[in-house]
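Missing here: one protein chain of the complex. Every other protein chain is in place.
Here is subunit A:
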Amino acid sequence: MLRSLLALRQIAQRTISTASRRQFENKVPEKQKLFQEDNGIPVHLKGGIADALLYRATMILTVGGTAYSMYQLAVASFPKKQG
């Protein structure tokens, strides 16, 4: 009787503590498996499709921005004469 009471107490404690712990489970082993897969993909793209999208967006913005600044430089280099 006492043993089953103790067991019940343990289960109740365990349930409560895992419920709060369920917020942050250790997902590092999964990540380690994903990023150590021997697929030849470089680390900056290895996380999945989101990586590729973010990379493309960054590159388009930086290269596009550089082209725009070159254009502005050209415009600024030939000022309109006034009066």
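Operating definition for what follows: a residue touches a chain if its C-beta (ideal position, glycine included) is under 8 Å from a C-beta of that chain, and two chains touch if they have at least 3 such contacts; residues count from 1.
Going forward, contacts and distances are computed from a predicted model.
Engineer: When one chain of this assembly is omitted, its UniProt record names it as which of these: "Cytochrome c oxidase subunit 3", "GPI transamidase component PIG-S", "Translation initiation factor eIF2B subunit beta" or "Globin domain-containing protein"?
Structural biologist: The correct option from "Cytochrome c oxidase subunit 3", "GPI transamidase component PIG-S", "Translation initiation factor eIF2B subunit beta" or "Globin domain-containing protein" is "Cytochrome c oxidase subunit 3", the UniProt name of the unshown chain.
Engineer: Pick out the residues on subunit A that sit against the missing chain.
Structural biologist: Against the missing chain, subunit A presents residues 24, 26-28, 31-32, 34-36, 42-44, 46-47, 54-55, 57-59, 61-63, 65-66, 68-69, 72-73, 76.
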